[in-house]
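Missing here is one protein chain; the remaining ones are kept as they sit in the complex.
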Amino acid sequence: MIVVMSVNASARDISEVIARIRSMGYDVHLSEGKERTIIGVIGRGRPIDRDQLALMPGVNNVMPVSHPFKIASREYHPDDTVVPLNGIKVGAADLLIVAGPCSVEGREQIIEIAHAVREAGATALRGGAFKPRSSPYAFQGMGEEGLKYLAEAREATGLPIVTEVMDPQLVPLVCQYADVLQIGARNMQNYTLLHAVGESQHPVLLKRGMSSTIEELLMSAEYILSHGNMRVMLCERGIRTFETYTRNTFDINAIPVIKQMSHLPVIADPSHGVGKWEYVESVSLAAIAAGADGLILEVHQDPENAASDGRQSLKPERFAALVEKARKLAPIVNRTVPERESV
Amino acid sequence: MIVVMSVNASARDISEVIARIRSMGYDVHLSEGKERTIIGVIGRGRPIDRDQLALMPGVNNVMPVSHPFKIASREYHPDDTVVPLNGIKVGAADLLIVAGPCSVEGREQIIEIAHAVREAGATALRGGAFKPRSSPYAFQGMGEEGLKYLAEAREATGLPIVTEVMDPQLVPLVCQYADVLQIGARNMQNYTLLHAVGESQHPVLLKRGMSSTIEELLMSAEYILSHGNMRVMLCERGIRTFETYTRNTFDINAIPVIKQMSHLPVIADPSHGVGKWEYVESVSLAAIAAGADGLILEVHQDPENAASDGRQSLKPERFAALVEKARKLAPIVNRTVPERESV
Amino acid sequence: MIVVMSVNASARDISEVIARIRSMGYDVHLSEGKERTIIGVIGRGRPIDRDQLALMPGVNNVMPVSHPFKIASREYHPDDTVVPLNGIKVGAADLLIVAGPCSVEGREQIIEIAHAVREAGATALRGGAFKPRSSPYAFQGMGEEGLKYLAEAREATGLPIVTEVMDPQLVPLVCQYADVLQIGARNMQNYTLLHAVGESQHPVLLKRGMSSTIEELLMSAEYILSHGNMRVMLCERGIRTFETYTRNTFDINAIPVIKQMSHLPVIADPSHGVGKWEYVESVSLAAIAAGADGLILEVHQDPENAASDGRQSLKPERFAALVEKARKLAPIVNRTVPERESV
Partner (left out) sequence: MIVVMSVNASARDISEVIARIRSMGYDVHLSEGKERTIIGVIGRGRPIDRDQLALMPGVNNVMPVSHPFKIASREYHPDDTVVPLNGIKVGAADLLIVAGPCSVEGREQIIEIAHAVREAGATALRGGAFKPRSSPYAFQGMGEEGLKYLAEAREATGLPIVTEVMDPQLVPLVCQYADVLQIGARNMQNYTLLHAVGESQHPVLLKRGMSSTIEELLMSAEYILSHGNMRVMLCERGIRTFETYTRNTFDINAIPVIKQMSHLPVIADPSHGVGKWEYVESVSLAAIAAGADGLILEVHQDPENAASDGRQSLKPERFAALVEKARKLAPIVNRTVPERESV
């Protein structure tokens, strides 16, 4: 941490800042410029709140010099974290392809779409049983019944299940059925929930909040990692900007940035990232080209009649075409789309 | 809802859209222009997902014509909702002035500051016992112990207590101590929590998410109102924008907009809205001039040593000066800062 | 400037950074921490591009410690700049009230509205002769003819004229008619134009770009000030955010922030800042309460038939009511709305 003093800070202001820093167990290094003095905070003492120094007389600014996350950072853990999922090594050369409907709508629907996406090349199945909806009057998901149908779909196809959990109390229930717990964008900073999924030791797909910085995403991952649960996959799903033609702005930059700052895998969600199915293929290929470790895509047999998110859902045949292009593109960035095994 | 057909939609496309709308229990009104056909959806049928129509062949766009919230809207409830709080009628002429530290740090601290803010003109006490922090390594609040100290501070000063609840399971506990349950910005779309505070029938202060639109704030209020809990106060606390010099951008526009769209009271939180104590007075006076029903402000005896948010906390004497200016300003917009009763 | 070295920077990396800094004419101050080394750049040498140091091996980050603007800063010029305008001292206790239509639409229209706004309390007249329009097919303004009508309106009412100039070549022409040259939000970083109005030595009203930071606004002011033209007034007119219910988000925070960072007057433009006439009064009062040095407002006799911006234009009687409230509010923040002299 660096304390920049004001141009007109007095000698007393400076000595009081130094005394304060020392009282917290740190050393200081002083740079006395012609215009102003700058004080470096050195060593390891008690946690410092920047504000505590920022408010002292004569202080102009306090600047951190390190990221606030630790376990999530590549400095702490230089090698890529690999999360194994049903034979796929997420974070290594294999690309994870998660596909399925926004919501589980019924037993037949989810089993049928599971077969379709598996046939088309998916390596995991998504489907929501608990749905966060902005309106209390909209369909809220099938609940535990939906989880049971997802488990049946897994049995029928062998695809592991990715599904959202919203309520900390329901984490044990969802763990009984799901292979990966999804934390939705609206809950990225629901710390009670983050603690609960951390404690569960279950694999987690953590979505970036729609207005969260990359650093905040990594801080939320830190909540989960701090419980010793290292099987965390991050998900870029688009951010809120002034552009309204698309549902969100898919932050393609975030992919190489997160790969450099952290060792955790990054999955791209172009369905939410652009919000209209006709642009999903372009953004999916872009995400792979940029270095994503996988895709999570909304696929529905009959988007016009989907209970939610039909506007951004691909039909199975378009999804299959996308996977074929991804399969060709992947080797250019040293990746592989795993071949579907015969059923 | 209005369905705008594409310039090159076929007669068959149009008739299929019409059939679909009718199958959902609605009538249609057709506008056949020279360039394109526009179809109005009339009456009351089953809830329609815009996407279901947007995906039909020949459809260019589907536009809603009404707000998606109902109970929160002024059309539904033309008169101002008034939330009584310890003799203050929030939403009527009285301005609510909530003040106190970001976090409860100890028994003496909270009782001392409660006396100080009451003396200075506050009509309610704020203080966090459960703190949402972006870092898992930061101070997370004193928990139930903090709630007990808040209750003691209420007994000592008569000030009602506003405090945050983050965990749906803890709503009953927090209700035992708090007069108003605060839902923090990060939890504005934590629907499990919104249902829980709705069911509690306790007064709620619902903060706007840092990147939530005004409409989304009203939709979240709708979750609480849908449980018949009408004692909801909204809180504008600044939004996230590209400007980084201030912590957030206080959305002054939101105050008159919400007052027009909804009947619920609006409380302004300039401490978070601007993030640096030296600008809090200006923004507080602005909020009152714009029509806010009250203020919630961070006040601390010793901001440099505050456990959190010291950078934006006022000292009691500055808070007192602010209340005096607010008292003079209020009558110009037909409001009153209630006089402190003698202790 | 401070250079933060990486945790794993080598001794050679550090010595090369030091050598580079010295070669540019600066001294260095070294802070050797346990984790990393931090290098302070001291003194006055050749201008340094941060990037030049940021790219050297072993460098983690380069952070400026001063604002990049100089003449615009309060450190350089501690006293408020006062711009005299027809007897009003803008930047001192007097509030400047500029009112008038978005566009000059004809001779009678502008003279009539000039009388109306003067009667209601305006101290300057606005009106656009050259209009920046997002569509090439929209009304582009009356050009020089419009300027002549503005000059006639000034003669008829005594009100000084504020009008926009968009083309650097037309600065001399507009100076012949206008008392204040307005630089529109879209041209805030049109440097050719900023140089031209700087050279003109004419008073300037510089509007903040719709996505410009406060610092960028002050840098654009610096372009004008660097020509020795000190009669610059800044204008907060709302910024672009994710909220679409209002045209822009009026950045109320910017008012106290600019007043602290700079000595230049700040005028508020609530008409553009909120974009709907029904909210303009609330935001105008808020701006004065927050410390603005004046208002610029769109007022039109017949907003429904205005050539542009009718949606946000006040009728003269509503403008008059607003001025009356402003007159009462001003003294609470030590300001005055000048009394209209008898005609």
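Order of writing sets the labels: A, B and C. Residues in every chain begin at 1.
Keep this in mind: contacts are C-beta pairs under 8 Å (C-beta built on N, C-alpha and C of every residue); 3 or more make two chains touch, one makes a residue touch a chain.
Computed from a prediction, not measured in an experiment: that's the story for all the values here.
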| item | value |
| --- | --- |
| Chains still shown that are in contact with the chain withheld from the display | A, B, C |
| Touch with the omitted chain, as defined above, among C:V4, C:M210, C:V257 or C:A326 | C:M210 |
| Contact with the hidden chain (one of A:L55, A:L150, A:A185 or A:A287) | A:A287 |
| In chain A, positions touching the absent partner | 211, 213-215, 239, 241-246, 249-257, 260, 273-274, 278-279, 282-283, 285-291, 325, 328-329, 332-333 |
| Contacts of chain C with the absent chain, listed as residue ranges | 47, 49-52, 54-56, 68-70, 132-138, 166-169, 186-187, 189-192, 210-211, 216, 219-220, 222-223, 226, 240, 277, 303-312 |
| Interface with the undisplayed chain - residues on chain B | 2, 4, 7, 29-36, 38, 40, 42-44, 60-61, 63, 65-66, 75, 211, 240-242, 244 |
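Just so it is clear, only the chains that are shown with their structure count from here on.
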| item | value |
| --- | --- |
| Chain centre separation in whole Å, for chain C relative to chain B (CA means) | 31 |
| For chain A paired with chain C, centre-to-centre distance based on mean C-alpha positions, whole Å | 39 |
| Interchain centroid distance [CA atoms averaged], chain A/chain B, Å | 27 |
| Overlap residues in chain A, where contacts from two or more other chains coincide | 211, 240 |
